[in-house]
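The block underneath contains the structure these notes are about, expressed in structure tokens.
For this view, one protein chain was removed and the others were kept in their places.
Going by the order they are written in, the chains are A, B, C, D and E; count residues from 1 in each one.
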Amino acid sequence: MEIHSKPASESYTVMNELVLPNDTNPLHNLMGGRLLHLMDIAAAISAQRHSNHVVVTASVDNVSFKHPVKLGDVITLKAKVTRAFHTSMEVRIEVWTENIPSGSKVKSNEAYYTFVALDNDGKPANVPNLITETEEEKQLYETAQFRRELRLILAGKMKAENATGIKAILFPEI
Amino acid sequence: MEIHSKPASESYTVMNELVLPNDTNPLHNLMGGRLLHLMDIAAAISAQRHSNHVVVTASVDNVSFKHPVKLGDVITLKAKVTRAFHTSMEVRIEVWTENIPSGSKVKSNEAYYTFVALDNDGKPANVPNLITETEEEKQLYETAQFRRELRLILAGKMKAENATGIKAILFPEI
Amino acid sequence: MEIHSKPASESYTVMNELVLPNDTNPLHNLMGGRLLHLMDIAAAISAQRHSNHVVVTASVDNVSFKHPVKLGDVITLKAKVTRAFHTSMEVRIEVWTENIPSGSKVKSNEAYYTFVALDNDGKPANVPNLITETEEEKQLYETAQFRRELRLILAGKMKAENATGIKAILFPEI
Amino acid sequence: MEIHSKPASESYTVMNELVLPNDTNPLHNLMGGRLLHLMDIAAAISAQRHSNHVVVTASVDNVSFKHPVKLGDVITLKAKVTRAFHTSMEVRIEVWTENIPSGSKVKSNEAYYTFVALDNDGKPANVPNLITETEEEKQLYETAQFRRELRLILAGKMKAENATGIKAILFPEI
Amino acid sequence: MEIHSKPASESYTVMNELVLPNDTNPLHNLMGGRLLHLMDIAAAISAQRHSNHVVVTASVDNVSFKHPVKLGDVITLKAKVTRAFHTSMEVRIEVWTENIPSGSKVKSNEAYYTFVALDNDGKPANVPNLITETEEEKQLYETAQFRRELRLILAGKMKAENATGIKAILFPEI
Partner (left out) sequence: MEIHSKPASESYTVMNELVLPNDTNPLHNLMGGRLLHLMDIAAAISAQRHSNHVVVTASVDNVSFKHPVKLGDVITLKAKVTRAFHTSMEVRIEVWTENIPSGSKVKSNEAYYTFVALDNDGKPANVPNLITETEEEKQLYETAQFRRELRLILAGKMKAENATGIKAILFPEI
């Protein structure tokens, strides 16, 4: 028997990481790929907590890198499941960058990763439904459908004209 | 004096990597974040070859992971600059996964990363224009504008109704 | 001008980490030294947040490892400064181990690390005093003196008979 | 059949390591946690040589870090089993730090780690008794009892008033 | 049934790698051992592609390091099987070093590694014969016999006076 629904808050996962020399380029900036790697780990832990299964990454949505992150900075990653589908989950990750000498802390990135839960034979496994409690959780749950349509279009699995969710949001006047 | 234009082919970069134990989850599948990290390195080398500058990642577009990659597989990454803007470049990366015992090789991913070139003071630096030679290069150059609009919308920096490129492609009937 | 006192809660640091293959021995148990390394990073981030300086580890107190941690488990580290001295700080770290398939989560370790804050020339730097708010914070602040005496005795820098704090706690009847 | 006793000298293990960039903080000092990790590996090899079993770390005693270790320094770790109990062993590790340009070499740390031997099913396994040969080995063997009591008290498994060994050493006048 | 012969070109493998901080010594030069490690991986992928088996390194021939490689440089490794024996293969690797700001690219190393193919039980497995197509491939195939004799002499497995190939090449006048 499996649990059929779990609150989003149970999947909440925080990681703090120190930017070490091997994470940086010759100008001592954190390399984007290293941050994508850390975001994937934080998000995967969150999805594993919701599903109680090993998970594999199914997709990452567009991520932009606005603020340079420097050697010695502390990066804080916060991940939480936003919606569960049959065997997959969407996770939102927020990243903050903190400079120790100045104490300044800015939000540097946010992203959505999706994961598929696997059983011990490596087959997709059902995951519990998500219970939303806060206003923000409810809103992220609603908009997950829109992001899913966009992923399907970008992956060539859905035609744009059938993506009624996107159409309504991008071009409400049509 | 700087070179004002360079052919796309000069930025072409190939990486072959062996999937090692620490790249995998307990089911021996390559973790998605590790692949995103490798894609970033391959794409950054490509952008550095075009610009002759250190580069930092500005964004990664939606990436989906369709085929599981296993411990011991060989992954091949191929990166090439598709378009240069003032101080930034878009790079396309294709990933193939090869199973050694069976010899099978499948295309598992493709993605677009963008980079900003930096001078030694960490300020954005101008990059050469891109010369396209093959049909594929010309087509990727053209469609780069569409992908750029989509990035700007998703990053909240452009209103959807002004994104004429996307509109024309997604909803040609309008 | 520097801030002269900061609440303990501002130094609070949480890390979640996935136990990866290279962290384990041939029986797939997390190696103790790897955990000590992660605890040091979590505690150092906490001390850096309190002091706004780079810090170096000055000592770690006795740590015992009671529960085996396995490949694929999630470890949660929680660190908070317990007391600030002139240029040094004591940090308490608690470690929980979570098994994903079963969802069980047990407290596996706790430890005290001390750090010295350094300025840009590598000299010890003054750190803000610690403001305690909760009952637990107040108690840890009080008992920090006892742990400090024990460290000094074990490091051969204080004679046991002068360690009135330890004497009173270990042998109250004397 | 198993060997019932082995000399301490057979467990003697030396490691030399170069301090690499990723082992250091932004001031180019070796991070304490990285050293604790290396000490654990050296000590574990020593315990494996004595027991001919895979071992897991059971505890580490108080370690203090007195001398800064810098990028490019060579660290020498020397480990030897000091006493064997039924299924566990205490190992002493000494650490020297060597600066290449000046040729100076100082003893920077010493510590005691304990390990439990495991059989292939992960159950504790009996280990050979320890044969001491030198004066130093005999003295470390004797004082191991005192350190064990201290560990038990600190882990809350023994009451201080029953720790006759500690009492006799810390407060001989009582 | 196995394929009995494959062209050399099918084993061709290219790797591009960025020199990262942890690959370098305190003067920011790539450490030779790290390059030997990367050459081994590139060559092993090449041998696995020819044999469709897991391979283990059997030997590396003399390698000299003429040009310093610096932090931030891009190294390009090109590997191709030069000859197949019963269960082993010789692979030639060429290494180029590219400096990004100047765009200069020099050939820095070349080497020969040999590998043994293993089946799933870890026993040596037969490998396909090599089909040579270009002039360079034919020449490398011919001279492989000479290099093999030299390896056997250096490993103490053949007497120099029986090494007719070496004699003829080193001292043609005799």
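Here is the rule we go by: a residue touches a chain if its C-beta (ideal position, glycine included) is under 8 Å from a C-beta of that chain, and two chains touch if they have at least 3 such contacts.
No experiment lies behind these values; they were computed from the predicted model shown.
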Chains in view touching the one left out: B, C, D, E
Options B:L71, B:I131 or B:A160, residue touching the unrepresented chain: B:L71
Options C:P21, C:P68 or C:P101, residue touching the unrepresented chain: C:P21
Those residues of subunit C which, in the complete complex, touch the missing chain: 21-22, 24-26
Residues of subunit E in contact with the chain not shown: 25-27, 29, 31-34, 36-41, 44, 54, 56-65, 68, 113, 118, 120, 122, 150-151, 153-155, 160-161, 166-167, 169-171, 173-174
For subunit D, residues in touch with the removed chain: 13-18, 41-42, 44-45, 48-49, 52-54, 72, 74, 98, 100-103
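Just so we're on the same page, only the chains that are shown with their structure count from here on.
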Least step count from subunit A to subunit E, where 1 means the two chains touch: 1
Longest centre-to-centre distance from subunit D, chain (CA-based): B
Reference interface C-D: repeating pair among A-B, A-E or A-D with over half of contacts shared: A-B
Chain pair with the higher count of C-beta pairs in contact (A-B, B-C): A-B
Distance between chain centroids, defined by C-alpha means - subunit A, subunit B (Å): 20
CA centroid of subunit B to CA centroid of subunit D, Å: 49
Centre-of-Cα separation between subunit E and subunit D, whole angstrom: 42
Per-residue overlap in subunit C, given as positions that touch at least 2 other chains: 41, 44, 54, 72
